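Inspection log for the structure reproduced underneath, given as structure tokens.
Apart from one protein chain that is not included, each protein chain of the complex appears where it belongs.
Order of writing sets the chain letters: A, B and C. Residues in each chain are counted from 1.
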Amino acid sequence: MIIVLKPGATQAEIDHVIEKIQAAGCTPHLSRGVERTIIGAIGDETAIRNLPLEILPGVDQVLPIMKPYKLVSREFKPESSVIGAGGVLLGGRRLHVMAGPCAVESREMLIGIARQVKAAGATVLRGGAFKPRTSPYAFQGLEAEGVRFLADARRETGLLVATELMDPRDLELLASSADFIQIGTRNMQNFRLLKEVGGVRNPVILKRGLAATIKDLLLSAEYIVANGNPNVILCERGIRTFEDYTRNTLDIAAVPAIKQLSHLPVIVDPSHAGGRRDLVRPLSLAALAAGADGLMIEVHHNPEEALSDGPQSLRPDGFAALMDELRRLAAFLGREL
Amino acid sequence: MIIVLKPGATQAEIDHVIEKIQAAGCTPHLSRGVERTIIGAIGDETAIRNLPLEILPGVDQVLPIMKPYKLVSREFKPESSVIGAGGVLLGGRRLHVMAGPCAVESREMLIGIARQVKAAGATVLRGGAFKPRTSPYAFQGLEAEGVRFLADARRETGLLVATELMDPRDLELLASSADFIQIGTRNMQNFRLLKEVGGVRNPVILKRGLAATIKDLLLSAEYIVANGNPNVILCERGIRTFEDYTRNTLDIAAVPAIKQLSHLPVIVDPSHAGGRRDLVRPLSLAALAAGADGLMIEVHHNPEEALSDGPQSLRPDGFAALMDELRRLAAFLGREL
Amino acid sequence: MIIVLKPGATQAEIDHVIEKIQAAGCTPHLSRGVERTIIGAIGDETAIRNLPLEILPGVDQVLPIMKPYKLVSREFKPESSVIGAGGVLLGGRRLHVMAGPCAVESREMLIGIARQVKAAGATVLRGGAFKPRTSPYAFQGLEAEGVRFLADARRETGLLVATELMDPRDLELLASSADFIQIGTRNMQNFRLLKEVGGVRNPVILKRGLAATIKDLLLSAEYIVANGNPNVILCERGIRTFEDYTRNTLDIAAVPAIKQLSHLPVIVDPSHAGGRRDLVRPLSLAALAAGADGLMIEVHHNPEEALSDGPQSLRPDGFAALMDELRRLAAFLGREL
Partner (left out) sequence: MIIVLKPGATQAEIDHVIEKIQAAGCTPHLSRGVERTIIGAIGDETAIRNLPLEILPGVDQVLPIMKPYKLVSREFKPESSVIGAGGVLLGGRRLHVMAGPCAVESREMLIGIARQVKAAGATVLRGGAFKPRTSPYAFQGLEAEGVRFLADARRETGLLVATELMDPRDLELLASSADFIQIGTRNMQNFRLLKEVGGVRNPVILKRGLAATIKDLLLSAEYIVANGNPNVILCERGIRTFEDYTRNTLDIAAVPAIKQLSHLPVIVDPSHAGGRRDLVRPLSLAALAAGADGLMIEVHHNPEEALSDGPQSLRPDGFAALMDELRRLAAFLGREL
């Protein structure tokens, strides 16, 4: 931590800052410049990070030096983590595509789509049983029944299953029925939920919040890991900006940036990022080219009748054609799909 | 709902759109222009809102006409709602200031601050027992014990109490111990929590999310009201932008904008909006001038030692001076504090 | 400047950084922590600011200590500047309102509006002769003829005149005909234009760019002052965010924030910030309450027929009523209008 003093800071003010640093168990290191005096706090930055040093008299600004997360950082663990369930491991040479409908609408539709995405090469079936919808009047999901249908589809097709958790009271059900547990965009900073999924072993797919920086995303991942579950997969799915042609703005640079900062796998959700079916293909290709470890894609057998996210869902045949292209691109990039 | 067709849309495509509209129980209304054909869907827009009409062949864009929320809208209820608990009613001529520490740190400190903010004119004590913190290593609150201390402070001072709910499993405790239940910024779209607080009668202070539009905020309020609790107070507390001198960007126009769109009361949190103690005063004055029904202000007896949000907390004497100024401004504006 | 090294930085890498600092005429100051080595560069930070130190081997991050602007900073000049033309001085106790049509449409309309805004208490007539329009098919202004009409209105009414410069080739004309020269939002970082207006003495109203931080705005002001013209008035007029109910998001905190950082006067443009006539009043009141030194308000005798910005223009009678209210608020705030 670096504390920069105001131009006219008095000796008493400097001494007061030094005392605070020492009281937190750190060692102060004074440097008097031509225009400014600067104090470094050497030692455990976590001890001092939450002190409101910026309001001490004479202090101009406080500059943290250390990253606020540790367990998820690449400094802590330089080699990339390979995380998954069953045989589906993300973060290695092999890429995975998770596909399926936005919402589970019926047993029949789910199993039908599951068969088709499996035939096309997907290894995980995605589908929401509990649906976070911005409107209270929109379809809210089949809930526990939807979870049963997912388990059925898993048994019928052999696909692993990923589904979203919205409430800590549903964790036990999901942890026992689903392979991957998804924490949605709007719950990325639902810290209670993060702590809860820290208590299970299922891999957690943590989606970036609409206004979350990469640092925020990694701090949320740190919550899960620090609470006991090291199996976190990060998902870039677009952030909110002023651009309104697309539903969100896919921050493609987040993929390599997260790879620099963290050892965790990163996947991309091109369906929510663009919000338009005709953008899924170019965004998927770009995601692989940028180094993503996998994709999560919405597929619906009849998007015109989808109860949720129809505009951004691929049809099964479109998905199969995309998978062919992605498979070739993966091979070109020295990976495998 | 208005459906705009592409320049070369065929009659078959037009007929297909018309069928979809009729199947949803609406009446289509065709209008052929020089360059475009447009179809209006007359009837209950909620029936048609979630249909993915934009992906029907020949469709260029879909323009909703109705607002997606109803119960919270001023069209539905033209007169302003006056909402509160005990004698503390927001939305009328009388303004209210909710004040207290970011986090409840101890029984003694809480009651001390409560006495001081009451003396200065606050009518509600704010204080977090359950704290949403971006870092898992930051102080997470005293939890149930903190709730007890809030109840103690309430008994000792007569102030009403507002505190944040983070988990549906804590609702029973908070609903019986606190007067106002706060839904924090990061849970504004935690739809399960919204539904749950729809099941109690306590007034809910709903804080705007970091990336939430005014429309999103009103939809979240609609969740609560549609689930049975009409007592919602909206809180503007800053949104996230590229500006980094302040912690967030206070969207002051949201105050009059929400007043145009909704009948619910609106308060402002200048502490979180600016994130700096020296901005609390100008932002508080601006909020009142813009028409806010109240303020929520962080006060700490010793900000240098605060376990959370020290940099933005006022000292009790600073708060008292600000209250004097706000009281005079309220009177000038024809209101009362 | 603080240079933070990576955990495993070698002595050779440290020496290389030290050499670079010395070569730039600064004194390195080394501090070895438990986890990190940090090097402070003591001396003239401007000499070192543009060096790409962050790409030197072993360097993790570079933290500037000094502000990148100087002449416009309050550190450089602690007392507030009072800037203006004729008797219209901004930045002191007296507030000023600049009012008039978005665009000069005819001599008659301009003089008519000028008389009305003067009667209501405005001291400066605003009106665009050169209009920056996002569409090439929108009315682009009367150009030189519009400047003449402004000069006529000035002579007829005694109001001072403010108008926008878009092209360095028009500077001579504007500098001799107008009192205040406005640099618009979209030209805030048109650095050539900034340099040019540094060469005249007219006060320059510099509007904040749509994506400009406060720091960017102050750097653009520094351009003007460093090039010879100390007379700069800053104007907050809304930034671009994801919120779409309003045209822009008025960053009300920018007013007190700029006052902390700079000695220059600050005004607010509530018309462009909200983009809606019904928001001009609350945003104007909020601006004064937050400490603005003045306002710039669009007034049109017949907004329904305005060639530009009709939706956000007040009618003269609405403007007069607002001025009465602002005059009383100014007095309440200890200022004068």
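In this section, contacts are C-beta pairs under 8 Å (C-beta built on N, C-alpha and C of every residue); 3 or more make two chains touch, one makes a residue touch a chain.
The shown structure was predicted, so the numbers you read here are calculated from the model rather than taken from an experiment.
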{"item": "Per the touch definition above, residue among A:27, A:227 or A:241 touching the missing chain", "value": "A:241"}
{"item": "Candidates A:7, A:158, A:228 or A:256 - the one touching the absent chain", "value": "A:256"}
{"item": "Candidates C:63, C:151 or C:226 - the one touching the absent chain", "value": "C:226"}
{"item": "Missing-chain contacts mapped onto chain C", "value": "20, 46, 49-52, 54-56, 68-69, 132-140, 166-169, 186-187, 189-192, 194-195, 209-211, 216, 219-220, 222-223, 226-227, 239-240, 277, 303-304, 306-311"}
{"item": "On chain A, residues whose C-beta touches the chain left out of the figure", "value": "211, 213-215, 239, 241-246, 249-257, 260-261, 273-274, 278-279, 282-283, 285-291, 328-329, 332"}
{"item": "Where the unshown chain meets chain B, residue by residue", "value": "2, 4, 7, 29, 31, 33-36, 38, 40, 42-44, 61, 63, 65-66, 75, 240-242, 244"}
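Just so it is clear, only the chains that are shown with their structure count from here on.
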{"item": "Whole-Å gap between the CA centroids of chain A and chain C", "value": "38"}
{"item": "Gap in Å, rounded to a whole number, between the CA centres of chain C and chain B", "value": "31"}
{"item": "Centroid distance [mean C-alpha coordinates] between chain B and chain A, Å", "value": "26"}
{"item": "Residues of chain A touching at least two other chains", "value": "240"}
